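Excluded from the complex is one protein chain; the other protein chains are retained at their positions.
And now, chain A:
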Amino acid sequence: VAEADIISTVEFNYSGDLLATGDKGGRVVIFQREQENKSRPHSRGEYNVYSTFQSHEPEFDYLKSLEIEEKINKIRWLPQQNAAHFLLSTNDKTIKLWKISERDKRAEGYNLKDEDGRLRDPFRITALRVPILKPMDLMVEASPRRIFANAHTYHINSISVNSDHETYLSADDLRINLWHLEITDRSFNIVDMKPANMEELAEVITAAEFHPHQCNVLVYSSSKGTVRLCDMRSSALCDRHSKFFEEPEDPSSRSFFSEIISSISDVKFSHSGRYMMTRDYLSVKVWDLNMESRPVETHQVHEYLRSKLCSLYENDCIFDKFECCWNGSDSAIMTGSYNNFFRMFDRNARRDVTLEASRENSKPRASLKPRKVCTGGKRKKDEISVDSLDFNKKILHTAWHPLENIIAVAATNNLYIFQDKVN
């Protein structure tokens, strides 16, 4: 598998009609959902490639002799305001605002130039005509409209568009900056976790997000397993949090790797804005924003890995950053695992399921079969033992359609799209 093809981010837009993926090679591929079509009834819901463009290129910081990877870390869509679509894409250092627009008409019948573009001699023009628009093959153009650069010393891990639709935040390991979408030459630093003496560094920022409705509220998670909620109204620099979410560590489960597995890899608000979800290495936790002392739900993603932490440390898998997502109604959450497995938790029914994203196991229109990992003892038929899990097949990025039960799952360089069977 070519490393450049590995998908590094997946994101539906606000309507769910567009699905954007970014890869390690710096490319963005946008899929569009097919419209309902009577002649092809089954094609409703299929996503086909809509646009592909190179968002970021590898760069070299000559001052620091550092190569800047072109890998797309995050894509976030802007709410649609006109016919064009806008998204933000970011690599480690630079955020870009892209405009994706369609062109399906072409003007013909110009006065001053020929159909092939050559200029006509003005003295030969004897009559004037009005150009008319003629249909042409659909062309989707992506153009960079803004480049937000040079504001991050460390690696950007998150971007989040504010509910005011005018500002957005970008977070790196130690700082969070606030931008205005129209202004590229400056940003405000609103969170700074860099200690005066780097020797004392104990904690880094791992993810950040704006509240879906309250434009003054944001949260950011840390490598120590804590989440801080900040209110931008209280002060210009949000170094002092308004709320601090941390679950006390269970002393009985302490190991060499306790700190690593408690590091939060993703934080997501629920659509309602009442809850948020955090993902650490072995679990997902749902928090009520009104209760800081502990989560209201904890779901084990792959607890069978707890005894394998040393091997996972050796092969670097313990540093994998899994993302998580809510469904549109906040009744279910989803996150990825290894062996191309991903997990879904139904919060109301208190059920969870493990599914696999692989070609062999998913024929088009066939239902996914639940999978099970055998943790010890006798392995039943169809179960997989922990030792036969393929740790190179990891699902780090998943996305859920904002309105319907359609999910997008990125398995290395493949994108799987599953949806609920509609009769």
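One rule holds in what follows: a residue touches a chain if its C-beta (ideal position, glycine included) is under 8 Å from a C-beta of that chain, and two chains touch if they have at least 3 such contacts; residues count from 1.
The definition used in the following text is that contacts and distances are computed from a predicted model.
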Complex minus one chain; that chain's UniProt name from "Regulator of G-protein signaling 9-binding protein", "LLGL scribble cell polarity complex component 2", "glutathione transferase" or "Immediate early response 5" is "Immediate early response 5"
Decide which residue listed in A:A83, A:L112, A:A127 or A:M198 touches the omitted chain of the complex.
-> A:M198
Option from A:S263, A:N327 or A:N340 whose C-beta touches the chain left out | A:S263
What chain A residues would touch the chain not displayed?
-> 63-69, 71, 92, 153-155, 173-174, 194-204, 206, 223, 256-260, 263, 310, 313-314, 316, 319
